[in-house]
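All protein chains but one are shown in place.
Should a chain be cited, it is by its letter among A, B and C, assigned in written order, with residues numbered from 1 in that chain.
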Amino acid sequence: MILVLKEGMDLEAVHRVEAAIRRAGGEPRRLFGGGAAGGGVSGRDAIEARGGDTRELGSVPGVAFVLEAKEPYPRVARREGGTREVSVRGTKIGGREVVLIAGPCAVESVEQLEASARAARDGGARILRGGAFKPRTSPYSFQGLGEEGLVLLRTVADRLGMAVVTEVLDTQAVALVAEHADMLQVGSRNMQNTALLRTVGRQSRPVLLKRGMSATLEEWLLAAEYVADAGNENIVLCERGVRSFDPAARNLLDLSAVPLLRARTRLPVIVDPSHGVGVRSAIVPMALAAVAAGADGLIVECHPDPGAAKSDGFQALAPREMVALGAQVRSVAAAVGRA
Amino acid sequence: MILVLKEGMDLEAVHRVEAAIRRAGGEPRRLFGGGAAGGGVSGRDAIEARGGDTRELGSVPGVAFVLEAKEPYPRVARREGGTREVSVRGTKIGGREVVLIAGPCAVESVEQLEASARAARDGGARILRGGAFKPRTSPYSFQGLGEEGLVLLRTVADRLGMAVVTEVLDTQAVALVAEHADMLQVGSRNMQNTALLRTVGRQSRPVLLKRGMSATLEEWLLAAEYVADAGNENIVLCERGVRSFDPAARNLLDLSAVPLLRARTRLPVIVDPSHGVGVRSAIVPMALAAVAAGADGLIVECHPDPGAAKSDGFQALAPREMVALGAQVRSVAAAVGRA
Amino acid sequence: MILVLKEGMDLEAVHRVEAAIRRAGGEPRRLFGGGAAGGGVSGRDAIEARGGDTRELGSVPGVAFVLEAKEPYPRVARREGGTREVSVRGTKIGGREVVLIAGPCAVESVEQLEASARAARDGGARILRGGAFKPRTSPYSFQGLGEEGLVLLRTVADRLGMAVVTEVLDTQAVALVAEHADMLQVGSRNMQNTALLRTVGRQSRPVLLKRGMSATLEEWLLAAEYVADAGNENIVLCERGVRSFDPAARNLLDLSAVPLLRARTRLPVIVDPSHGVGVRSAIVPMALAAVAAGADGLIVECHPDPGAAKSDGFQALAPREMVALGAQVRSVAAAVGRA
Partner (left out) sequence: MILVLKEGMDLEAVHRVEAAIRRAGGEPRRLFGGGAAGGGVSGRDAIEARGGDTRELGSVPGVAFVLEAKEPYPRVARREGGTREVSVRGTKIGGREVVLIAGPCAVESVEQLEASARAARDGGARILRGGAFKPRTSPYSFQGLGEEGLVLLRTVADRLGMAVVTEVLDTQAVALVAEHADMLQVGSRNMQNTALLRTVGRQSRPVLLKRGMSATLEEWLLAAEYVADAGNENIVLCERGVRSFDPAARNLLDLSAVPLLRARTRLPVIVDPSHGVGVRSAIVPMALAAVAAGADGLIVECHPDPGAAKSDGFQALAPREMVALGAQVRSVAAAVGRA
């Protein structure tokens, strides 16, 4: 935001405006009027403020007027009324409760899925995750069971009274996935697949939109805006780590995205610590940290026998760990005033 | 770690070894023996394991022997006995208690410092931070009060019964700073200033070593090893955010460093959410998240009137916020079994 | 690659192996045998070599055998015979000639397209680029003329005797785009859209595969492997800059990708300096640098009136600049032994 000052102000008056910006939580940067055109207004100064409230700063003495860029994502921007609650088969994401989504990385068999789902449910999860169509870096990695996986997800979830979220990779598969799942996931690799964003925006299931590998918060919110602009505002954002220079972890989980998004969007935000770190011993600490940072939910991988998983087993929790996680999440959630 | 397999194993046997690696929490990658030299051992295979315990994997059937790189930082590496407690004028960092360090970014005057220190203490801080020598990106920014600032820090801390931590920028100033402060900070810009690392390693005050702007965990631990190798093992690591592509925040606070360092080093780890995010509304959520992630302490900026601060005021907490933070930290610490 | 040493070697012998690795252009890192299983082979050592030739190192005295990971992208990996020539309507990419592809960012009208195409041709381009379907970060930005744009591209290219390359965004549009264009572009945002990669791999037009925003070279080559594995090996890679922390440029153009890919893949590599830097004054210097680094071609944006372009005009060359670029490219190409 730019505060254009009144003409003829002395340095002390400018300092007072800068102090006002700082008091409002912003950071001032001096701009100098020059290159005057027609009207001889040279000498007029201005101050750029990073942060601070427009209305408040506009009424500071000495400020002539305030200039601002308009919100580029009007449909998903924060507004009065707070966070939008997104309902997934009755489970509300974005309310007071911290929602747990869990399940295996990929659906492998009915036995594996059912054991994972039971562990998920015992840990407190009401939504079952699991990949039927898997986006893999290599064409030679396991790509999922496809439609058979969707049917298994539905069957097992129904048996346990859970909802289903699963990824959709292509516009041509959206109708099929929406038939079996309660929530459609758009993964990191497809965060800017605009055709897919529009297609999931034209159907009625809620959408779980993961952050792209190196997407800025603005790009991510603009991707959500594609979905919303196509007609579907039931979107949940999922932070899952960004690319980093440090080989110590698979990704760099950006938990600051949680409070920073809170200030920008009315969409709920959940966190995926499994992909976000990719190191087993760090998953539980980061899950608890996400809750403390204010996340509306978690999505974690669990597997009856992580060592035998066909994909990403090294980042899945065993059933016992899953139950322990549920208890710890409730404890931290209570400490920060959530349920 | 590389698991070299016995000769003449069939594919099923190899699969069993891979499953064992996964079960141990590691991720296997197949290596193929070839280019056989003298002894005709071609056909011998091996598997690289990311993660997993050496001793455990070495005894898996089919594994001939295990190859590993030696720990590059023996003095600061994790060992039995857990985290080392570092005492700063009696306050122990690295024990059960989550330690709070707080104070202004820069020492500006005795009044400002005393008001900040009181707010810090009221929030539960027992160590006072404050810059006397400030490393600034621009030569035209406020560079600190220098020795006068050191004297003020000492005076105010003594009056309130607090310890002092402050930054040292140059080998030639180490003796002077050590005379006034209880703990010496090496900042991000100097994390690889090896002359400075060695000099603070040759004196007896404990050292607070901040992570470099884009340092990997290994580089950071090697910087700590410089200090330890020079004779001083009383080192506390401080995560303060790394460089990122997203202009939404000042830095990307890497909270996963907390659990990942825990597995690698016996040094305590604290977190600086003020510099780590640089956006006021995100400081408290990220401070709480750091505690939930397992940090041994926090270092935060507070100021009696953040809007009037000479440097970085936009990321400082006001006295009332400081007190509130202390209460919330205690609540989250309790939820994760810390004091 | 891991060199497993013979048993019972002394330190001097190990040094000789390390020197051999260095002589072969590799970097050695010592590994230590331990955790011996069944056979009492503890004490056996090994050295990891980053770089160097397997066969050569396998015959170094003291080396028992060599372990290596198999090429994860067999179809696009470098092999004898050098770079594969990819023919686009008769123009060969990957041969001695540095190929120039040019045209507007987006097709706006027949007049704009024809003027751009003439400038491109006058600068030496034989392939016309231009977006009919535009992947934009915001849903509210100009998204291209769609099929009408495809028809315009074909008409203008036919009139000037040029070939056409244009982007395809969705599996459902592949057949339509392939009907009008001579080469199909998969853009950065879709580099890991595996459904799209497979679909362009199942048709017969050559494919221009841009690097993802923060894709590693390995991920990029694996994306190419998806296309090749589906049946189409006529792939040209296009470096277009990666995400960076520095706001000074739009992207960080990674020219080192050119020689590094040369050593890994047989696919031709071209460079897009327009998106790669996004700052007009840097486009020509970086185009020349790309040629000096060994690129097989360039893809640049030109526009009859860059200031009036509907998208990305600030990075397009004017007709006169386009002609000048052509001359300079020929001069630098000659200096490095290309045509």
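Please note the rule applied: a residue touches a chain if its C-beta (ideal position, glycine included) is under 8 Å from a C-beta of that chain, and two chains touch if they have at least 3 such contacts.
The structure presented is a predicted model; accordingly, all values stated were derived computationally and were not measured.
The hidden chain makes contact, of the residues B:72, B:161 or B:337, with B:72.
Screening B:130, B:212, B:259 or B:294 for touch with the missing chain picks out B:212.
Of the options C:64, C:100, C:125 or C:291, the residue whose C-beta touches the omitted chain is C:291. Mapped onto chain C, contacts with the missing chain fall at residues 19-27, 50-51, 214, 216-218, 242, 244-249, 252-256, 258-260, 263, 276-277, 279-282, 285-286, 288-294, 305-309, 313-314, 328, 331-332, 334-336. For chain B, the residues touching the absent chain in the complete assembly are 72-73, 135-140, 143, 169-173, 189-190, 192-196, 212-214, 219, 222, 225-226, 229-230, 243.
Looking at chain A, the residues touching the absent chain are 2, 4, 6, 29-39, 41-42, 44-46, 48, 54-55, 57-60, 63-70, 214, 243-245, 247.
The working rule: only the chains that are shown with their structure count from here on.
Core chain by CA centroid proximity to the global CA centroid: A.
With each centre defined as the average position of its C-alpha atoms, the distance from chain B to chain C rounds to 38 Å. Our note on geometry: chain A versus chain C, Cα centroid distance of 31 Å, whole angstroms. Computed from the mean C-alpha positions, the centre of chain A lies at a distance of 27 Å from the centre of chain B. Among the residues of chain A, those in touch with two or more other chains are 214.
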